[in-house]
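Sharing a structure with you now.
One protein chain omitted, others in place.
What follows is chain A.
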Amino acid sequence: MNPMGQALQIISIQHELSMNIGIGLKLDDMLNVFMERAQKRLSLSAIHMVWHINDSSLDDYKSLSFPKSNSRFDTKVIKAANALFQQATPSQTHSFEDDTHHYFFFVPNFGILICERLHQTIEDKVINALVSLMSKLATSCLACEQHQTLVDEISARKKVEEKLREQSLMDSLTQLSNRKMFNDNLKKAISNAIRSKRIGAIFYIDLDRFKVINDSLGHSFGDGVLKEIAKRFRKCTREGDTLARIGGDEFALLVVDLDNDRDIATSKAKRIAEKLSETISQPIHVGENELIVTISTGINLFPVREHAENCVDIQSQKLIKNADLAMYRIKHGNRNGFSFFSEDLQAFSDKRSKIEKYLRTAIQNEEFEVYYQPLVDETGDILGAEALIRWRSKELGWVSPAEFIPVAEECGLILSIGDWVAEEACRTLKILEKDIYKLTPKYLSINISPRQFVQPQFTENLLTTIDKYALDHKKLRIEITENVAIDNIDLTIAKMHQLNGEGIDFMLDDFGSGYSSLSYLQKLPLQTIKIDRSFIANINNCKDNQVITSSIVGICEHFSMECIVEGVENDKELAFLKEKNITAFQGYHFYKPMPANKFLSLFI
């Protein structure tokens, strides 16, 4: 080839390789393009880029080769690359061994480019043309690295954000979805179900008496139980289902795509509910402890035709509310079971809504009235009386306390209702101080709900009310149930001691119907226990009730507490009970609850 042709050839190689530098922002891709072109144009057997060279360790470097199969380096090659890199001046070196030429080019501030050729040397003028490309190659490599650093930082940040987002949708204890994610997925599932006409279901699951586990065995044990239950529930789910922990001991399962047919979907949902119950029926072991947990489950199928006109948001709220209602039906029954939301529950729900609506105006409309049911001693003399609220709604007529008290508890109206009852009882006690009343009762008792009791101002408000009527504090007693203690036993005990100190006595109502935890009896500063009416009915014929009642009476004797029985309805029951050490009797056999004026007339 003539000199001009050769010069042109070198220029064309230099030009082409230069044009192939900096194509792309990913270092490997950019170098691959360049090295592939260089391998071909320079007739190389291989070409390598070595960077992040560490002076102190010959094994510590990064490299890229074309072809990839030639990526292994002889130590001598790395040593030579290292030596050139440490010189840090624009230069190149050459070595020849085993019929292979190695040409090392310094890539400023980055690394060393190694061109490998079998048998034949590369002419010096070509080498010189390549040296002048190295600055441009270095600039591109460094730009790619900086770009990669930026990309890595962004992707790391995105990862963290994604993790945070996931965490915001996860329950940290069980690693299940949380309520927010459950709600999001439910909305999507409703939309899909409407479109596909495939029926799905939500299962609202509440652990029965979980508070007792937490209180008696501690919260860390309770957490262990929740984790184990989550693990077992997870085994009952399919891909696409959402299992969530949506409250302390509340779980929810969203199952999609059950069937097109409502009956088949119902039967499938039933099987799932049975499976959920079965899966936790086996004893749970946490540490050295073993226990058996049961669940109450409310089920609601979707989409609901009646809600078709509603937006997905409203539908999802209704679905959850209705599943919750179905769960409460089980909860208020025998627990440990499941129930589908149904029309009658809807009617029940509607009634609750109405009750809530009219309760809000009941006090100002003077629709409440306090009735009193006397408690008598074994001779029939009145010892005291229990104040019982009655509601005659202008719209709904007489509404049973069993119906409106839970609603009032739920919506918070129990606070104002409770205050009103306390005030009325105090007013009645004040009236009884008048001279015309003889043989007045020792006390009136009022029922205090857990929600009332935990109010920070409860003690102060009650004492203010009693003092407003200048009453002896002993005249008003407080009836509480075990539920008051369950929420926070320490706070309960402290408040009770405070009120005891003010002369106010406590009666534990409905004993035997709830948890009947003997540890509560020991811890709570109680003066009286009222045995639940369920043990009194037909006690003369029922051995079991006799044993239970006798035992409770024995416990009261042991703790020096008064024992009261409620629900005494006939002579035979009374005859049996009279033989026990019982302080007072309450029931229709003696007196039914009566309006204040009638009650007052008993003492004239």
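What we mean here is this: a residue touches a chain if its C-beta (ideal position, glycine included) is under 8 Å from a C-beta of that chain, and two chains touch if they have at least 3 such contacts; residues count from 1.
Everything that follows uses one rule, which is that contacts and distances are computed from a predicted model.
S.K.: Name the chain not shown, per its UniProt record: "Glutathione ABC transporter permease", "DMSO reductase anchor subunit (DmsC)", "CoA transferase subunit A" or "Histidine kinase"?
M.R.: Of "Glutathione ABC transporter permease", "DMSO reductase anchor subunit (DmsC)", "CoA transferase subunit A" or "Histidine kinase", the absent chain's UniProt record names it "Histidine kinase".
S.K.: For the chain left out of this view, which of A:Phe66, A:Phe182, A:Phe453 or A:Phe535 touches it?
M.R.: In the full complex, the listed residue that touches the missing chain is A:Phe66.
S.K.: Of A:Ser45, A:Thr237, A:Thr279 or A:Asn483, which one is in contact with the hidden chain?
M.R.: Among A:Ser45, A:Thr237, A:Thr279 or A:Asn483, only A:Ser45 touches the chain that is not shown.
S.K.: Considering the entire assembly, which residues of chain A contact the chain that has been omitted?
M.R.: 1, 5, 8-9, 12-13, 15-16, 19, 36-37, 39-46, 66-70, 116-120, 122-123, 126
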